[in-house]
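Of the protein chains in this complex, one is absent; all others appear in place.
Here is subunit A:
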Amino acid sequence: MSNIKDFLLNDFFVTGEPMIYMADVSIVLVTIAIFVVLTYFKKWKWLWKEWLTTVDHKKIGIMYILAALAMLFRGGIDALLMRVQLTAPNLKFLDAQHYNEIFTTHGTIMILFMAMPFLIGLINVAMPLQIGARDVAFPYLNAISFWLFFVGAMLFNLSFVIGGSPDAGWTSYTPLAEKALDPGVGENYYLLGLQLAGIGTLASGVNFVVTILKMRAPGMTLMRMPMFTWSTLITSVIIVFAFPVLTVALAMLTIDRLFGGHFFTATAGGMPMMWTNLFWIWGHPEVYIVILPAFGIFSDIISTFAGKKLFGYHVMVYSMVAISVLSFLVWTHHFFTMGSGAAVNSVFGISTMAISVPTGVKIFNWLLTMHRSKIRFTVANLWSLAFIPNFVIGGVTGVMLAVAAADYQYHNSYFLIAHFHNVLIAGTVFACFAGLTYWWPKMFGHVLNERLGKWTFWIFVIGYNVCFLPQYWLGFMGMTRRTYTYPSGLGWMPLNVISTVGGFLMGIGFMIMVYNVYYSARYGKRDTTGDPWNGRTLEWATTSPAAEYNFANVPEVRDQDAFWEMKKSNRVKEWLNQPIKDIHMPNNSGRPIIMAFFFFVAGFGLTFEWIWVGAIGLFGVLITMVLRSFENDTGHHIHKEEVERTEREAGRIS
């Protein structure tokens, strides 16, 4: 009995940290609140039938975005804790160990559980609509992808209250992340959480490639696809080729930690450098996985609110293809200082600089799209416009870092921190907010309040610059990343204070955005037309929110900007009044969430090295897979009377 108590208090629950106790209490309270609300309003059945078992790409997209917003909150709290700790020299707000854990979870969560799912969510919402499809190619697999990401994220987040957080950085470099130097379960959480989410992402990549190649509306050739769909295709190809490397690397490090392997240990013939190498073979393409969909979002938004066709459409496509190939050829620039030698560093330095050429081409295309146009300054477009100068700062400092000789000075300094936040926030986060505002009416049927949106925009963008620009100077002054405190007398404090103020401004911007979601749900302008922005692409051709079947009749595409062409040639009415047929749709299934639950059990068991729990979990996964193999699921038909009724209620046919 005392053994169990000992284990629970020393190894299982994280103890001795007031902030963690507060988190424990809030987790318990929120869970109870959710249960009470669902039971009181009798919403359990609704939750299960409409959301947890859904295979509808639009609902899966919304769930991705909700989870990503929760993770943005978690990662943002991590960031603010770090900024508070660094405000003044010699602060004792966080100790060294706690600080290590927080920068590790901040990085991992923001990249893998915030940026990627946010974009995959937007892709799920918009891409099938943009190509005139009724769903993705494999809707059941899509649900599995989501639930795998979700349980991966939950497993990872569990670490800070149960067992202890990973603390070897989001890159988890060996030999530091090996058992000998980092005992405990923290790094196991990292390995298994990422493994689960990674398998889900890989399946998403396959799903999107097949969807785009096989399910486009008649007449939509590849070169007539919206730019966001193009960016999704390229991103998915990168996912398919890059993620297996992560899967294998994580599996190898898991074998090292759980079963005494020596792939990356510093002893017994292991090669720690190989982890760094494998991590970045995946890690650099990963950077493009989170930036290319962002480019696609900006392209669509800028063209819509300029009221013009995208300038240099073909060049945009070719430069994205070039970026996708080059993204696999630059990975060493993340570890120039490992000392591979002058020849290696030169080659990878030059390939890195080369990648800025297609990116620069895209910048000019966006500028020229707006040239001599009447720009509408909506919130979605403001984010896109702010992206251009802010991202260019990140791009230019990136080229500075690509100079291998100079990188020996910049490496692991706050200059680097400022650089990658500049590209990731001005690129990916601005795109997420832009896309969220842009497609919000398509998801929920009402427009987000523009006034509150502009408050969020200005406070966030100003806060972001106040936060990260000083960090370039801090880097030059010698402040290195991952230091939890610094002595006084170095002159670092003023810039750190400014940076912290900026961080909190971003937090305020985010809170206003959350309030805007509530405010707009109650008072926001309802979108009855389905086309609130005078859009150009097919997602605006259907109702807001789109019906389960997306389009009563699949539109025929005759040009780029398909919906714009339909509006210009007055084909919309004729298209809406085409005779309606029965529509074939996939069935919902509860198995994806059950399978993901077993994956979670396996992941949790292996994290604590309870091999038998892991085995039970994996056996459950196997059973759900076998059951699926023997299932004869041919979907269902929505009858034409029902489709006609829905369309009539939406006022689309008389």
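Keep this in mind: a contact is a pair of C-beta atoms (placed from the backbone, for glycine too) under 8 Å apart; a residue touches a chain by one contact, two chains touch by 3 or more; residues count from 1.
Here is the rule we use: contacts and distances are computed from a predicted model.
From the set "cysteine desulfurase", "NADH-quinone oxidoreductase subunit H", "Quinol oxidase subunit 4" or "Glutamate/aspartate transport system permease protein", the protein name that UniProt assigns to the chain left out of the figure is "Quinol oxidase subunit 4". Screening A:Val84, A:Met215 or A:Val392 against the full complex identifies A:Met215 as the residue touching the chain left out.
The residue from A:Ser145, A:Asn207 or A:Thr332 that touches the chain not shown here is A:Thr332.
The hidden chain makes contact, of the residues A:Gly491, A:Gly635 or A:Gly651, with A:Gly635. Although one chain is not drawn, the whole complex shows that of A:Ala70, A:Met271, A:Ile363 or A:Met400 it is A:Met271 that touches it.
When the missing chain is restored to the complex, the residue among A:Ile199, A:Ile281 or A:Ala434 that touches it is A:Ile281.
Taking the whole complex into account, subunit A touches the unshown chain at residues 133-134, 213, 215, 237, 241, 245, 271, 273-274, 277-278, 281, 328-329, 331-332, 339-341, 343-344, 554, 581-584, 632, 634-635.
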